[in-house]
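Omission of a single protein chain aside, the complex is shown with its protein chains in their original locations.
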Amino acid sequence: MIAGMSEKDMARRAAMEIRDGFCVNLGIGMPTLVLDFVPSDKTVFFHTENGLLGMGGFARKGEAHPDLVDAAKQPVTYVKGASFFPSDVSFAMIRGGHIDLAIMGAYQVSGNGDLANWTAQGMMPSVGGAMDIVVGIGKIIVMMMHTTKDGRPKIVKSLTYPVTGFRCVSMIITNLCVLEVTEKGLVLKELAPGVSAKDVLACTEADIVMPKEQKTIS
Amino acid sequence: MIAGMSEKDMARRAAMEIRDGFCVNLGIGMPTLVLDFVPSDKTVFFHTENGLLGMGGFARKGEAHPDLVDAAKQPVTYVKGASFFPSDVSFAMIRGGHIDLAIMGAYQVSGNGDLANWTAQGMMPSVGGAMDIVVGIGKIIVMMMHTTKDGRPKIVKSLTYPVTGFRCVSMIITNLCVLEVTEKGLVLKELAPGVSAKDVLACTEADIVMPKEQKTIS
Amino acid sequence: MVNKIYRESLEAIRDVKDGAVIMFGGFGLSGIPQNLIRALYEQGTRDITVISNNPGSRLGDTEYGLAILFKAGRVRKFIGSFPTATKSFKELYEQGKVELELVPQGTLAERIRAKGAGIGGFYVRTGAGTLLGSGKETRTIQGARYILEQPLGADFAFVKAYRGDVYGNLVYRYTGANFNPLMAMAADITVAEVEEVAGAGDIDPNTIHTPGIFVDRVVKGERYDRWYE
Partner (left out) sequence: MVNKIYRESLEAIRDVKDGAVIMFGGFGLSGIPQNLIRALYEQGTRDITVISNNPGSRLGDTEYGLAILFKAGRVRKFIGSFPTATKSFKELYEQGKVELELVPQGTLAERIRAKGAGIGGFYVRTGAGTLLGSGKETRTIQGARYILEQPLGADFAFVKAYRGDVYGNLVYRYTGANFNPLMAMAADITVAEVEEVAGAGDIDPNTIHTPGIFVDRVVKGERYDRWYE
């Protein structure tokens, strides 16, 4: 199996999608790495669904406060200009279309941008804010490994996992490549260093439109 | 025409319905007189729909602040323990059943407690919070003159003015008497000093149940 | 770097076009964006739809706030709960020169919030069976009659806060909040006028009433009339 990019490199690439002034919701796990890659000349407010806009980073020893955590229940800090608010306002931000971008993990994404990331067969289900995010936030980037641990495709023709949302994913960043979800289906935009278009096709079930050239992520 | 009670006496009588710990919404006009008749051993919070629980009284010269007014847009003060909040929360209090009592004026009340107090034919309509109050607040006291200025009954068999709410009035306090709205219709509870049951009947269109005795308001 | 501060009211509303739908915070004269209203008047914008609790307010013989826009014939339609507050609106209404959509105050607040919160519609008892509920979808829920109400949005929201910072975080004072925080959520572009501009991080994040995400522009009001003594 081809390794492709590290999680940090994927986070660095995802961070490039964040524009000055954006409010961004980061999912639990890998997406939180994005926090470290936002250039200091951009004003970006990170939203955490439990009631904070302007999350800083993870709290260091001595900084942690029991009533100051992120969506993963980890102690965090906040930045200048941050605000705290209750859950209804937090989800008004999400559902009302006020947040510019969400970066989240996934079990599966289909060729037309359907997303599965909340539960699987035989699993006790948990949903959190995932279903609110996919209907409310205009741009959804999925950040995930290209395949499962045992090598099966996660980018599929149609979902076999329970759906979180329909036609909601705009971009997929995996360890192998960057795919855009377009009207015509998935388009291969960029390749990880050392990865070929053929490598990507070999472990993707969904159809992929291949432009003449693919940029390599630098 | 019989004068009966003064507006102040009506307000004093209405204030007797306020129990310790009540949150009370007062309508514009005559009901605001009730503010002066709450005994100091009771903790009562007056609610004003524009976003204050714990209204004090009207602001005196020098006390007024342009951003501190009541529902009638008059400058007011606030008491210890007061809170300010936006309109959605204010009406959550009203519509959600959190306020114990409302005292409001009326054009007409019917025998089964239907209320008309927002507009009349040929009038430019204004509604404010009246329709929210009548569906949300469990006890509604109407405080009004028993008849129109030209002597026509305001307590009628059925409304001829546009309705504000159905079966919502619990009690009517007029210059002549106190009526309770019950399952059996209007019941005469108390008479103003110098007013007889016959006087009341003479200027009321709706049927009134007459208990054997009527107390005189002291 | 984000800085939402505008130098003057006129600059902050320059792109408001004729025909715009605009929400104005405030209740009577409390919490109204009086400088933005004056700027809109000066700019001459016409044919606007005004969403506000009142169409201005009267003190003694003088009318303030939105009344100047109505008097000048700039308003096509008013959506609100209590138009009786001004004579100038009443005259236009009686002459058939302005349209009126009357909405119970709590429903008005909730419809605006619904738009801001991505709610597609909601049921309330308010107005069911009355003239203001006529024509609306009705449903019986646990024995009581409810009507379906729609979210209400706008092209612009003009709001007024006591303090605001460069990120658009706002703090209100007393009853000055009223519709302002809701309208800030419900418009494509929200312009806030404030009495004081705060520096980045100067407002305690636990006391912010409107998070900056809802606010696009902040301007220090040029002049605050003192209506009361």
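The chains carry the letters A, B and C, assigned in the order they are written, with residues numbered from 1 in each.
Note that in this section a contact is a pair of C-beta atoms (placed from the backbone, for glycine too) under 8 Å apart; a residue touches a chain by one contact, two chains touch by 3 or more.
The model shown is predicted, which means the values in this text are computed figures rather than measured ones.
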Next item on the list: Counting contacts across the entire complex, name the shown chains the missing chain touches.
Entry: A, B, C
Margin query: Of the residues A:G128, A:P153 or A:G185, I need the one that contacts the missing chain.
Written below: A:G128
Note to self: Out of C:L108, C:V124 or C:V215, which residue would touch the omitted chain in the full complex?
What the structure shows: C:V124
Note to self: List every residue of chain A that touches the chain not included in the displayed model.
What the structure shows: 48-52, 59, 61-62, 64-69, 73, 75, 78, 84-88, 90-91, 94-95, 119, 124-132, 135-136, 162-166
Item checked: For chain B, residues in touch with the removed chain -> 20-21, 23, 41-43, 45, 47, 53-54, 78, 80-85, 88-89, 91-99, 135-136
Item checked: In chain C, positions touching the absent partner -> 110, 114, 117-125, 139, 141, 144, 146, 171-174, 206-207
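We take it that only the chains that are shown with their structure count from here on.
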Margin query: Comparing chain centres built from Cα atoms against the global Cα centre, which chain wins on proximity?
Written below: C
Note to self: Among all chains, whose Cα centre is located farthest from the one for chain A?
What the structure shows: B
Next item on the list: List the centre-to-centre spacing of chain B and chain C in whole Å, with centres computed as mean CA coordinates.
Entry: 29
Note to self: How many angstrom lie between the centres of chain A and chain C, each centre taken as the mean Cα position?
What the structure shows: 36
Next item on the list: Report the inter-chain centroid distance for chain A and chain B in whole angstrom, where each centroid is the mean of the CA atoms.
Entry: 56
Note to self: Two-or-more-chain contact residues of chain B, please, as numbers and ranges.
What the structure shows: none
Item checked: Residues within chain C bordering two or more other chains -> 113
